[in-house]
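Can you read through this structure? Questions will come right after.
Here the complex is missing one protein chain, while the rest keep their positions.
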Amino acid sequence: MSDLFDILLTAGFWAATIRIVSPLIFGTLGELICERAGVLNLGIEGIMTVGAMSGWMWVYQGGDLWGGVLFAALMGSIFGLLHAIFTVHLGLSQHVTGIGITLFASALSYFVYRMLLPDATTPPKIVPFQAIEVPWLSELPLIGEAVFSQTAMTYLALLTVPVVWYVLFRTPLGLAVRMSGENPVAVEAQGINVLAVRTGAVMVGSAFMAVGGAFITMSWFDAFYFGMVNGRGWICVALVIFASWNPGRALIGALLFAGLEALQVRAQQSAGAFIPYQFFLMLPYVMSILAMIVMAKRTKYPQALLVPFRRGERV
Amino acid sequence: MIIERRESVSVWRAGLAPFWAVLASMVLCAFLINWAGASIPQAYGLLVKGAFGSSFAINETLTRSIPLILTGLAVSVAFRAKFYNIGGEGQLYAGALAATYFGTGLITMPSGLMIPFLVLMGALAGGALLLVPVLLKTHFKVDEVVTTLLLNFVVLLVVSYLIEGPWKDPMSLGWPQAASIIDEGVLPTLMAKGRLHFGLIIALILSVLIWLMMKYSVFGYEIRAVGLNANAAEFAGIKVNRTVIMTAMISGGLAGIAGVSETAGLKGYLTLDLSPGFGYTGIAVAMLAQLNPLAVIPSAIFLSAVYVGSDAMSRAVNIPTYIADVLVGVSVLAVLCSVMFSQYRVRWLR
Partner (left out) sequence: MTDRQPVLEFQGVTKRFGPLTANDAISLSLHEGEILALLGENGAGKTTLMNILFGHYRADEGTVLVDGKELPPGSTQAAIQAGIGMVHQHFTLAENLTVLENITLGTESLFAWRQNQKAARAKLSAMIEDYGLVVDPDALVSSLSVGERQRVEILKALYRNARILILDEPTAVLTPQESENLFATLKAITQKGLAIIFISHKLHEILAISSRICVLRRGAIVGTIETAGARREQLAELMVGKAVSRPKLSALDKGGPVLEISGLTTPGTGATALKNVDLTLHAHEIVGIAGVAGNGQSTLADLLSGLTGQFDGGVRLNGKPLPAGNPRSVVAVGVGRIPEDRHARGIVGDMEIWENLISEDLRSPDVSSSGIVINGHKARQRAEQQIEEFDVRCNGPEAETKLLSGGNMQKLILARALSRFPSFILANQPVRGLDEGAIAYVQNRLLEARQRGAAILLISEDLDELMSLTDRIAVMFHGQLSTARPTGQQTISEIGLMMAGQSQTASMEGQSLDH
């Protein structure tokens, strides 16, 4: 037990937590935006893969890092548009479309990667985002190293949380997004185009997911591996439920998960002799299921989640 | 743009929908082939030849269609009840674990008993795994898509643990794999040459049985009613939760049998690369079959041919094999679209 506390007191543990949490924040917020508008986006796993591949590839081909982030966001929003055309405009099953998008987007990422790098046996590397030490703050004990010696993308992730909260809860646009997820007929009756609001939300949300994927290859690691998103997208979907569709709680949930993952890496080193590593790797998935069980019955779903809106269709 | 329901949908229009979807997917992949610098007719020619060009190729294609028929059936049954079981991959491995546990020497019976026993155990294991998400759905309203997906990762880690640890075959020269299925449990091959095995017969029989069940039985009626309108089904006295749970058991069981068939029929022992995503491809199989259990057979053979053929094609003209996965992903989306347009029409307004 004392080992555990020792780990919790090291700055390295907290720095790792903040690093691991960044893609989860982007992914969870992206999913949250989609679902607040009434669209479940199970394309998230594939869209994160697209982001991871395309952002990395941009840089590998000679582009600069922020250009890569933007490119990943653009690619994500294109797949978001595809998802929106199917689920919002054609009103098709959000479940099946999302799975289809994931299958398509992941396969296409791998295909493109292999096309551009047919002969690479060991994955080539890029120079990723470097840690920026924030003056003064980074010299604080513990917090300094944990929070204020991260890469720019991590700062961006942390900053995104209040921004998304503000837009959703304090601007007319956010109200329209939330209303689209609660009662699309009411939105349409007020002269706002529900289909446009939902499409926009899904595209923006998907861009977030792709940036989350790009973080993995551009700020955490420096290469693209097959299967590297590894279920993080699904964990984000669970986190949204855990967070009751609230950005602040999403951050807390994501931190819990990231902390758990950082902890398991360290615990593996100390306890790996007794407990096989697979059980540590299982923890995030099992915890996601548990988190959903805890929250599913209590929480208030957006009432129009999964409900397509068709204008002018006779009932 | 207005989307309107057609007053009537002709059998032709509905039946042709999957073919349009396949066509659309092939057109899209043609762009990728073109990008890779290969000639499109040549590439598709190689694909067809690789899948059906020789008795060996046909044998391979049919062999690979076995798990796809079974996971496709699993999905088609579950989706009929609007139970979105995306965990076919995990259930497949659960079935493989059961086959390995019971089939590597724990129990020895004559072949005629041993094989049905392993199939049954695999089905039970697959069903038992799906019991968790289905009970969470019926009792806690937890979305089954996410739980089944997450369980896939958990099961794979369990498999990884077992074949690297307690179940590791000491004879495997360090490779992480489990002991071989005993001879009595191995599914016989169907032809002298090639790997085609008895799993195909099992898969075909199950397709017909599931089709009969869905079309003619009271239980099949109940599954359809629950999927189409759960409230009305409940009002009429159908026990909705029980129906969903039983449907899930059947679905998980079918995917579990796929695991038995791959372990005891094809590979002979359990490894981590037993399934290259058969569980996920099963979704595409079922969607292309429009959830019809009989149509699952040609649908699975088609997608199997895509995989087998694209292996041959990529060797010959240097196109990444992932083209097959792209085609599978696109076909799921395309069939959603084409089925919809067989039922609706779009009217453009100025």
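Going by the order they are written in, the chains are A and B; count residues from 1 in each one.
Here is the rule we go by: contacts are C-beta pairs under 8 Å (C-beta built on N, C-alpha and C of every residue); 3 or more make two chains touch, one makes a residue touch a chain.
What you are looking at is a predicted structure, and each value in this text was computed from that prediction instead of being measured.
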| item | value |
| --- | --- |
| Omitted-chain contact residue, chosen from B:Ala99, B:Val159, B:Ala225 or B:Cys337 | B:Ala225 |
| Full-complex contact with the absent chain, from B:Met191, B:Leu209 or B:Ala236 | B:Ala236 |
| Absent-chain contact - pick from A:Ile47, A:Leu90, A:Leu156 or A:Val187 | A:Val187 |
| Touch list for chain B against the chain that is not drawn | 7, 216-219, 221-222, 224-225, 228-229, 231-238, 349 |
| Contact footprint on chain A, counting only the chain that is left out | 170-173, 175-176, 178-179, 182-183, 185-192, 300, 302-303, 311-312, 314 |
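Note that only the chains that are shown with their structure count from here on.
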| item | value |
| --- | --- |
| Chain centre separation (chain A, chain B; CA means) in Å | 28 |
| Complex contact set, residues of chain A against chain B | 42, 46, 82, 86, 89-93, 95-97, 99-108, 110-111, 114-115, 118, 230-231, 234-235, 237-238, 241, 276, 278-279, 281-282, 285-286, 288-289, 292-293, 296-297, 310-313 |
| Interface residues, chain B side, partner chain A - complex | 1-5, 32, 35-36, 79, 84, 86, 132, 136, 140-143, 145-147, 149-151, 153-154, 157-158, 160-161, 164-165, 280, 283-284, 287, 318, 320, 322-323, 325-326, 328-330, 332-333, 336-337, 340 |
